[in-house]
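The structure that follows is given in the form of structure tokens.
The other protein chains are all here in position, but one chain of the complex has been omitted.
This part shows subunit A:
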């Protein structure tokens, strides 16, 4: 299975390796590179070939996501947003909408997904963005926060209240009334193009409403987030692999007190912990992808579990990797320095560590009694 994507992985390595540190410092990935990867189908690789996609299953896309994440979490974040947008469109859109938008997302156009608002972070039911029907149009009003990849995006998949339930609407970034304000100096994933997005009476054709709107909010959110959680979880596996590699390399080559660092037991323990963190996260992700690929209802919980385990492991292990490399990793742009900052943010997004704990506790209570 890993060989299935050998060419794609080599291509991504060639484009990213050696550049990710600079992108992190600049807070920017060259846009033509993103569009090139998008046109190759590599930013939303589960889209079916009939829409111009690679048609990968979740497990194979997961390995691709981990590979990207091992090189650059900013690029992997763009991949997560594009994949989540494509997944939302393929689940919620009608046949015409799928054809139009999925083709766009596999031909170089870029997309972002907007849920969060000032008063609706963990509690998305508090969203106040309104999508209203007005004759042949829909009108969108609201303000979204911290939208990954919005800086680069041509299309924004915006979630909001609609009639007595909810809806998702595809908003071209160029539509009158859309304002994108780039967020300066994020803690991590610095080149992922985070931005706040204002929507002031944005009037769009009614066909922009995915599936005609009127979906239960819980279903909309969980559908999109389940893809996002899988992608973040696999991305964190990438962070873990990068940290493990860097720590082992450094500890094997550097000597202190006359012996390689690997010979000091307290350092060796860090390496063991890094290895176990990577393996545990990989197994949780593989299980969730198996649930996805076999269409098991367990997928919703398995994705939360994978995201929870991977993001926590990545945050802890990245701190260990900094400890092992010490001054060698103490500079922004270094792969381990990036991992340390990027991993922490992964504990906040797509359901924070605490929100995952609530979901998993509820699952434990309903399934164990």
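We take it that a residue touches a chain if its C-beta (ideal position, glycine included) is under 8 Å from a C-beta of that chain, and two chains touch if they have at least 3 such contacts; residues count from 1.
To be clear about the criterion, contacts and distances are computed from a predicted model.
Considering only "2-oxoglutarate ferredoxin oxidoreductase subunit gamma", "Amino acid ABC transporter substrate-bindnig protein", "Cytochrome C and quinol oxidase polypeptide I" or "D-alanine--poly(Phosphoribitol) ligase subunit 2", the record for the omitted chain gives "D-alanine--poly(Phosphoribitol) ligase subunit 2", by its UniProt protein name. The omitted chain makes contact with just one of the residues A:218, A:331 or A:357: A:218. Only one of the listed residues, A:116, A:301 or A:320, touches the absent chain: A:301. In the complete complex, the residue from A:41, A:93, A:142 or A:188 that touches the missing chain is A:93.
Residues of subunit A in touch with the missing chain: 90-95, 97-98, 164-165, 210-216, 218-219, 221-223, 226, 294-301, 304, 359, 362-363, 366, 369.
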